[in-house]
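One protein chain omitted, others in place.
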Amino acid sequence: MTDAAIAVPAGRVPAAGALQAHAAQRRRQLVVAAIALALMAAVPLVVGDAYLRNILILTLMYAALAQAWNILGGYCGQISLGHALYFGAGAYTTSVLFVHFGVLPWFGMVAGALLAAVMALLLGWLCFRLKGHYFAIATLVIAEIGLLLVHNWDYVGAAMGIQWPLGPDSWATLQFARNKAPYFYFVLGLFALTWLITFWVEGSRWGYWWRAVKDNPEASESLGVTVFRSKMAAAALSASLTAVGGGFYAAFVAYIDPDSVMHFRFSLLMVLPVVLGGIGTLWGPLLGAVILIPLTEAIRSYMGGSGTGTDLIVYGALVMGVAVLKPEGLIGLFSGWRRKAGAA
Amino acid sequence: MNAQAIAQVLASGVLMGLMYALIAVGLSLIFGLMDVVNFAHGEFLMMGMYLTFGLAVGLHLDPIIGMPIVGGVLFMAGVLVYLLIVRHAMRAKANVGMVQIFSTFGLGTLMQGLAQYFLTPDYRQISDSWLANKTVEIGGVFLPQPQIAGAVVSLLAFGGLYLLMSRTDFGRALEATREDQGAVALVGIDRNRVFALGWGLGLAMVGVAGAMLANFYYIHPQVGGAFSGIAYVVVALGGFGSVFGALVGGVIVGLVEAMTTLVLPASLKTVGVYALYLLVVLLRPSGLFGRL
Partner (left out) sequence: MKRRDIMMQMAGLGVLALASSPSWAADEDIVVGAIYPMSGPNAQVGVDARHAIDTALQIINTPTQVDLPGAAGAGIASLGGRKLRVVYADHQADPQKGRAEAERLITQEKAVAIIGCFHSSVAATVGTTCERYGVPFVCADSSSPSLHRRNLKYFFRPAAHDEMFSEAMFDFMDLQKKQGKKVETVALFFEDTIFGTDSSTVQRKLAAERGYKVAADVKFRANSPSLSAEVQQLKSANADVLLPSCYTTDVILLMNTCAQLGYKPRNIVAQAAGFVEKAALDVVGDKLQGMITRASFALDTAGKRPSIGFVNAAFKARAGRDLNDASSRQFMAAIVLADALQRAGSTDGEKLRAALAATDIPGDKTIMPWSRVKFDASGQNTFASPVLQQYKGTGFVTIFPTAVAMAQPVWPMNG
């Protein structure tokens, strides 16, 4: 379900007009996105504090990851609870290539993306026949296997993890001691990329097929193999983008260990913003991330030091509250306003 | 390792498996009934364990005596959770399942925070109960009595559930609602009532499991995590909505987990379980006994 409300005067059911309106709507979305991007790009000029920048970077990173997940989960309807596997694949590939072989992270991320794509294709081929919860649990289980294997694999450091060597600031190695602005722009670029891909998918044949299949499961029988192939492609796309995010994270933190990049909580953190913002929508993941991530960070930082668990109480209550009071995602708030504004 | 050692490993695996089954059956009931992933399942297990601990320390009630009380309290909690939270979350017109994940995840986090706040993160254990530290030895194989009790209760619970589902009106209503939510109103079944009672029953089961687990396992706010992870796999392996599947799934998981330590380093034992799950669902996409 897109959040594009086509304004049609009551009583008139245009035919060709509707197509034109839709195309215009699509163009408008691109314009809005460009403006939003420009505004976001200006933020580091205004915000200089390291901690705040850190939160912004994490927010955009999760927005990008959530958007990548959204392609497979929201549009294509395959709910994966194991995307941390791809995140970790990207993080580890980038780290191993850089630390052991001196390969720059830019190439390492590409390698990670390719690895993740191959893994996704394999897993998709095995698991897409599974329905609903069985598929979700299969993804979860596969990610856990990945975590356990890496945790016990000495070559990639096992539990010790991989420490990136300290070096001078450089765009080549994507290492910056204190300046966070480069990381911000990288992750902004990543988000823009995922948004564009989602935008393209939404308007493509794939998007059309997937919406048809979601609305009418029997249609999947007749569309059969075609849909399967497109799902595989979506899985590969989603996985590679997630892996790039993982590679970025490794460069950003400069130290990774299995629990810090492959744990289930990462899989969850890629899904929650989408659900919060609006699953299967273009702007939902960003909206969800913008609300969820700063909240999580601020609550932990300013309430977590006490050791009393109050931060968990507030966080849990908020998450539950939104789910109960606004189950279709917060994007619904904005569609509602727009519709009211349009009708007025 | 000699034969006796292997027998020990397998015996321990079966006993633990029956506990896993008991922990998982509540999840399976709720899953099967309304397609809801209860992400707070582990936290309700934790709640059951803390309640048992409180009864043991405060009222000197042995966990075996406390078990029905804990089951009853969690039954009421289940009904409340459905009426106050899940029912509202199900109002979503789109992606109902995902939203339920979100709301129950929030509930779980909230419960962890409350537990840490009121009970501190410290670890508790019930040290003096009727069965604590007692073991039965058969031919060199040691069977700890608390685990035996847990296994027995598990089997009894499954038996009771089977009778409930097949012989009582409520059980049949539960079955009917699971098969076709929309149509049951036509035969006079109040869907909301069935859902609420279904949640109550599911959480009561997990409460009973918590009481038996508290007999031999330590208690702290995060104790639910490891067990609920295994519970999801057990339910999926056995087949969503199948009570018998949860029993079989649990025992298989317990056995496989134990047997994997004979061939792999112990830190990888869950890999054996996960690999088995994947193998099963690839051959039978609805799990062993699930219906889809």
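Note that the chains take the letters A and B in the order they are written out, and that residue 1 is the start of every chain.
FYI, contacts are C-beta pairs under 8 Å (C-beta built on N, C-alpha and C of every residue); 3 or more make two chains touch, one makes a residue touch a chain.
Everything quoted here is computed from the prediction, not taken from an experiment.
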item: Listed residues A:Leu122, A:Val253 or A:Leu325, member touching the removed chain; value: A:Val253
item: Contact residue for the chain not shown (choose from A:Leu81, A:Ala138, A:Ala192 or A:Val290); value: A:Val290
item: Touching residues on chain B - with respect to the absent chain; value: 1-2, 5, 8-9, 12-13, 16, 20, 116, 120-125, 127, 133, 135, 137, 142, 144, 147, 216-218, 220-222, 225-227, 230, 257-258, 261-262, 265-270
item: Sites on chain A contacted by the missing partner chain, in the whole complex; value: 29, 32-33, 35-36, 39-40, 43, 47, 49-52, 54-55, 59, 148, 151-152, 158-161, 163, 166, 177-178, 249, 252-257, 259-260, 283, 286-287, 290-291, 294, 297-298, 300-302, 304-307, 309, 311-312, 334
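The rule we apply is simple: only the chains that are shown with their structure count from here on.
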item: For chain A paired with chain B, centre-to-centre distance based on mean C-alpha positions, whole Å; value: 32
item: Of all residues in chain A, those that touch chain B in their complex; value: 1, 79, 126-127, 129-134, 136-138, 140-142, 144-145, 148-149, 151-152, 264, 268, 271-272, 275-276, 279-280, 307-325, 327-329
item: Of chain B, residues touching chain A in the complex; value: 31, 35, 37, 85, 88-103, 105-117, 121, 221, 229, 232-233, 236, 240, 265, 267-268, 270-271, 274-275, 277-278, 281-282, 285-287, 290, 292
